[in-house]
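Take a look at subunit A:
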Amino acid sequence: MKQLITFIKKEFHHILRDTRSMLVLIGLPIVQLLIFGFAITTEVRNANIAVLDNSKDEVTQGIITKIESSQYFDIDRSITSNDQIEKAFKSGKIKLAVIFQPNFQNELSHSNKAQLQIIADATDPNQATTLTNYLSSIVRDYQNELNRQNKLPYTINTETRMLYNPQLKGAYTSVPGVMGMILLLISAMMTSIAIVREKELGTMEILLVSPMKPWLVVISKVIPYFIISLINVATILILSVFVLGLPIEGSLFLLIASTVIYIFCALSLGILISTVTETQQAAMLISLLGLMLPVVMLSGYAFPIANMPTILQILSNLVPAKWYIIIIKNVMIKGIGIEQIWKELLILLAMTGTFLIISIKRFKIRL
Partner candidate 1 sequence: MTSEKEIVIKTDNLTKKFGDFIAANEITFEVFKGEIFGFLGANGAGKTTAMKMLIGISKPSSGKATIAGFDVYKETEKIKKSIGYMSQKFSLYEDLTINENIQLFGGIYGLSDDEIEKRRSELINKLNLQNEADKLVGSLPLGWKQKLAFSIAIFHTPKIVFLDEPTGGVDPITRRQFWDMIYEASHNGITVFVTTHYMDEAEYCDRVSIMVDGVIKALDSPAELKKQFKANSMDEVFLMLARDAKRGE
Partner candidate 2 sequence: MNAIEVNNITKTYSTKKNTITAVDDVSFSVSEGELFGLIGPDGSGKTSIFRILTTVLLADKGTAKVMNLDVVKNYTSIRNIIGYMPGRFSLYQDLTVEENLNFFATIFNTTIQENYDLVADIYKQLEPFKTRRAGKLSGGMKQKLALSCALIHKPKILFLDEPTTGVDPVSRKEFWEMLKRLKAQGISILVSTPYMDEANLCDRIALIQTGKILEIDIPQNIVNRFDKNLYAVKSKSMFNLLNDLRAYSKTESCFAFGQYHHLVLNEEHPDMNELKSYLKDHTELEITQIKPNIEDRFMQLMRK
């Protein structure tokens, strides 16, 4: 036990004394996440929209004035028909259109209900979601104001339609994607480099000759990166909830438990890489080309898997991050429980087991 603790302490010395690896380990996740967060929040100011008011009454005018006074939207007054709206979307002139039903105020006062349609250009799903959310909340605000004066509550139904990408695939992928990538980077790449460094320095030779069991050496290499990965998970989640405003819909426990399984998977992959490489450079290359690229290209993080050629779709099944991103999207964004994701969890566990078995087979008690 004392061997283990001393060893882990030593690993932390290595990490803490190397500013570069510290930056990669702690700084990169934050930067990555904030870049995505920044991209989400900047582009919604002064978005061009069209308003088609088929009612032209007091209430619709009130809502339009509210929309106009917000800093998020600029209303293009030249658009006055459905045809024009369609053209404007196609030419990219507008990002969003609001359509009031005819007799809006009448409906509202007679049946207490009225229809409002929001159409958004979802080719950029993140932006489309943000814009519709803003618009819905403006309408909701107005509805609340109305209700303060009325005894019977009015309901303004907003019907949202996403053009071009109706299921909003790719939306909210940045946080799960960043998690899938960062955890793999830290766990797999940094662990493999840390183990291979001992080989390169020649210290592995002494460690092998010592009474310290080789698997203990590996465990002590892995634990510090496991801890750092957990810290990163916490940072990413806190940032995504409080800075990016992405709520955790499902169970936090399930989210963390599946993340731990994913970290194990990545760590075992790191160990596997360390058993097949002799130099830090080789370990880094394999990690980058063999892990990072597939995560970015094949996990569904940057490009929807459904749009890939069949061969790549099949290959994407081999990428652990794909399964992890599915799990996280389901738990975090859709709030789904274990009954829907146990298959993906099992796949991750099976992968971890396979990597570990190959590593144990390949791990040399000799040079």
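Structural remarks
Heads up, the rule we're going with is that a contact is a pair of C-beta atoms (placed from the backbone, for glycine too) under 8 Å apart; a residue touches a chain by one contact, two chains touch by 3 or more; residues count from 1.
The candidate set was assembled so that all candidates are chains of the complex that A comes from, given by their letters.
As the structure is a computational prediction, the values presented were derived from the model and not from experiment.
The contact partner of subunit A in this complex, picked from the candidates 1 or 2, is 2. Those residues of subunit A lying in contact with candidate 2 across their complex are 2-3, 6-7, 10, 13-14, 17-18, 201-203, 205-212, 365-367.
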